[in-house]
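Down below is the structure, laid out as structure tokens.
Here the complex is missing one protein chain, while the rest keep their positions.
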Amino acid sequence: MNALQKSLKTAAIAIAIASVSGFAAAAERGITDTSIKIGNIGPFSGKAAMFNPLNYGSVAYMRYVNDMGGVFGRKFDVVLGDTACAQAKGIAAAKKMIYDEKVFMITVNPCSGVAMAIKPTLVKEGMPWSGVSANPKITGSVGSGGTSAPPKYMFHVTPNGYFSGMTMGKFIMTKPNTKKIAIVAHTNDWARGYCDPAIDYIESQGAEVVLDTAMERGSTDATAQVLQIKTKGVDGVLGCLYQPELVVLLKAAHKYKLNTPIIGALGADFGQVVQQVGNAKAVNGVFFQGHLYKDKIGSPALEWGKQILLKYLTKDELPKTGDPTHFYYFGLFNGIGVVEGFRRAGRDLTRDTYIKAIETLSDYDNNISAGRVTITPQQHVGVSDMYFNGLDKDGNEVIFSSWGKALH
Amino acid sequence: MSPDNNSRLQITDLVAGYGHNVVLRGVSLQVNQGEIVTLLGANGSGKSTVLNTISGFLKPTQGTVHLDQKSITGIPPHKTFRAGVVQVSQARDLFGDLTVEENLKLGAIIKGDEALGLKQVFEYFPRLSDRYDQQVSTMSGGEQQMVAVGRALMSQPMLLLLDEPSGGLSPSFVKEIGEITVRMKADGVTMLLVEQNLRLALEISDRYLILRDGKVIDGGSTDNLEGSHEDIVRTIYL
Amino acid sequence: MKLNRSIFWIFPLLVLALPLVLNQYLQYVVNLILVYILVGVGFNIVVGNLGQLAFSNVAFFGIGAYASGILTTQLGMPWWLTVIPAGLCGALAGCAASIPALRGVRLFYLAIMTLAFGELMRWLYIRTPGLTGGSMGLTVPEPAVFGWMLTTEYHKFYVFLFIVVVVVIATSRLLESRIGRAFLAIKNDENAAAAMGIPTGQYFLLAFALSGFVVGIGGSMYAALVGHLSPEDFDLIQVILHFAIIMVGGLGSLIGSILGSILITATPEVIRHFEWLVGSEEWIFGVSIIVVILFLPRGLSSLLAKVNSIFKDRYYRN
Partner (left out) sequence: MIEQIQSVLTNWDAMLPVLPQLVVSGIAIGMLYALIALSMTILYRATTVVNFGHGDLVMLGAYALFILMPMVTFNIAVESSALGLLASFVPPFLVALILSLFVLFAMGYIIHRVFIWPILKGPHLSLALMAIAIGYAVRGVIRKEYGKEVLQMPRPFPEQEFEVFNWGGIGTYMTLDEMIFCGVVIVMLLVSYIVFSKTRFGQIVQAMFQTQRGSSLVGINVMHYNNLIWGVGCSLGALGGVMLGLALALDPDVGVWTLLRGFAAMTLGGFGSLYGAVIGGLIIGILEKVLGVFISTAFIEITCYLVIILVLLIRPKGLFGQHATLRI
């Protein structure tokens, strides 16, 4: 197709759209009067595929909204893109969304490395991005782990790694007489995204991180880590680990009678971890897992979310066994925020009005997260606190806001 | 050519090769029971290919191979072995890290009477009974050749294919191998031989066949050839 | 049909016009193909031409990328000045990787040893956060050439194309020379080559260094293209990718490396095109490689060679 034909075709489409809508909004890519195109990217394959439910949680919510009639008559047209959590593929996924699919915005994107790699393109193109990746450098302003003002079009509805990690630090520091902390982390950007801010916070509170140990993906044994921790005599352990390795660490801690609290980052599902450790004693009073929601997963307060997930996801998109896990709700959390932005932006939707609308979110109760969502032009991270799942004396699941203090 | 009743091996119009490279272009030959036949020919004339096609390492594209009037055309080596065709290859392909005993016993692992075989082999090669526990890779070429022939005899084959039995051996070993071959023939072993050593070949075999460019071009009985090999040499190379 | 070898010039000339018809997404994919062409060409020197089973390629790739990244971020050098140093770092790593081969480690021993070398390098990227940014990764600034910023994929394309054409032609010349013939001799029979008076040790070193140099430049381009390096990019998945490129393309064939990198880089994007296939990339990729090995054991270049003998690589015989 030569340039002339191309421009003619573009003109024809533009005229057609303009004649139907008659609004300036038609000039904005990715939206028509009846649809909003959303790029939903994430690890559909590759070694971080366990984070894939984040994508499906968001998809489920948008399908639900579509079923309710959409936002101002516009329904979401969600395009899925596989990043495999690898930079080169992630960039391809994002560029396809931007230049080929011409989406209105990109969302979910759990992998920090990919988010960092596509950030320059997003900024250049003015492409809204609402992600769940941990690295504070992605949307961080001065107050949330970054060094300057947040990028205009990029935001987290959820907390980023900076706030989550810092809350892990805060939580352990509320335990009386906490002086020495040990870290067990994977050697990837996800783990460092949580643990580094936690270390900064702990050190700022006058306590000491005496040990920062590595645990590789796939490790089947944490003897070395636990024995090192034991010889240091620490008061608490932060475990920035994915679920399988977290389970291994907890088992080893129990085996070697390490009676120190272990705080998990957002990489695992509390219920599953407890089940997989297979021994309530090994978990009780010892293990606390970062938690974002207003109540326990599976509790009546979150039943509506579960219903949406079960209704709007296909069998392939849901877990093979059991109920939707924490990551599905995390995806919902992101999806609700993104959709709320469209509700607030009104009928005359452009990228600028959308971002302005998002920035009006203030103390917004999304009916799912424990913390209220607040986004301002200076602060593009929606939630800055996190809570912790744990078992109480009777072995019941409780959400703690600080050491020994239940949320409800 | 209809297979006649006395024939042990009957090959008709065999065409075979490696990929696009056709080596045999219609070989026909016959080996009778109790007979020793030698294949002669220049390098690359297809002698070893004939043996490999008989024993099944190579599938012919045309032609048939019959053993005792039963077709063994194109069947894999382990089946031709069961049918009674055993090859002693040029490279010998012995189990180097194993002992003489293990090598011999493996010769009868699929088929054959182990005790009978061992008795027979030690009759032919008394030297091997002294080297019973020696690792084969530490033996000399001649001794290895003995193990290879011995291993082949373990299954009491109906047809023995010998690929250059004298290759790379010292004159004394060549002589010994020759004598043993004659003794095996006396015991009724049928053999098809590929041999470069013309003197040895004509001494031990009943008939000879000359192969050139993948075809049998000449042949005859070795009985009335005493001393005059020049004709044969000329046919092979010119 | 009688063809002249000058038709090889047609390809780079044809692709010059690509930016006119491609959007930035497809242009990015083309740029990625250019990166992997160098990876394939470099890898093929050791594997295809010298016939050694060495998986150290990913280490060279990573070292090249990180060298470029570190020089631009730590020393503030413009990207174009770091391309050659990145290649040299790769070459240095190549020399290191040739040590086991020089000590007589061969075949599959060499394979796992170089595999371990690659993983060790990845460990090193993680453990030297001061230089490499550690597991958080290293953000590389926008590449610059003579003060010009390569802001779009189109800009990068022309620079990359120039580098690839120069490197590929140089490699081709080298492989057609005495050196290439020596590699071939070593590949066919190492002892015979030594007996013919070829100093095999020197040629091993040369081949590994050369491979490292070419792949290192590829790594430098990768750094410029992707803009964010993380240690996980240089893991064993990358080994499979590189390996697939040269096997699918055709061992020891320059044209094969080019075809292989086009196919291997484009396949995931084709799968991406069909949204219902999302998440199926891995098994489709695996199955495709199996099919190619079973039915086209000499790779795509053997198909081309059948079309016209001009595509037959003169410095490669099997």
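Note that the chains take the letters A, B and C in the order they are written out, and that residue 1 is the start of every chain.
To be clear about the criterion, a residue touches a chain if its C-beta (ideal position, glycine included) is under 8 Å from a C-beta of that chain, and two chains touch if they have at least 3 such contacts.
Treat the numbers as computed from the prediction; the structure is a model and nothing was measured.
Counted over the whole complex, the shown chains touched by the missing one are A, B, C. The residue touching the chain not shown here, chosen from C:A67, C:L251 or C:L300, is C:L251.
Contact with the chain that does not appear here is found for just one residue of C:I10, C:A195 or C:L294, C:L294. Between the chain not shown and the residues C:V21, C:L75 or C:L107, the one that touches is C:L107. For subunit B, the list of residues touching the undisplayed chain reads 55, 57, 76-78, 81-82, 86-89, 91-98, 102, 105-107, 109-111, 151-152, 154-155.
Counting over the whole complex, subunit C has residues 47, 53, 99-100, 103-109, 111-113, 115-117, 119-120, 123, 127, 235-236, 240, 243-244, 247, 251, 279-287, 289-290, 293-294, 297 touching the chain that is not drawn.
Taking the complete complex into account, residues 45-47, 49-50, 52-53, 56, 187, 213-221, 223-225, 227-228, 230-231, 242-245, 247-248, 251, 254-256, 268-269, 272, 275-276, 278-279, 319-321, 325 of subunit A touch the chain not shown.
What we mean here is this: only the chains that are shown with their structure count from here on.
An unclassified topology is adopted by the chain contact network, corresponding to no line, ring, star or complete arrangement. Centroid to centroid, with C-alpha atoms defining each point, subunit A and subunit C lie 35 Å apart. Mean C-alpha position of subunit A lies 75 Å from that of subunit B.
If each chain is reduced to the centroid of its CA atoms, subunit B and subunit C end up 51 Å from each other.
Per the touch definition, subunit C reaches subunit A in the complex via residues 20-21, 23-26, 28-29, 32, 126, 134-137, 139, 142, 151, 153, 222, 225-233, 237, 268-269, 272, 275, 278-282.
Interface of subunit A with subunit C (complex): residues 1, 3, 44-47, 49, 52, 79-82, 84-89, 91-93, 95-96, 98-100, 112-113, 116-117, 120, 124, 135, 137, 186-189, 191-193, 196.
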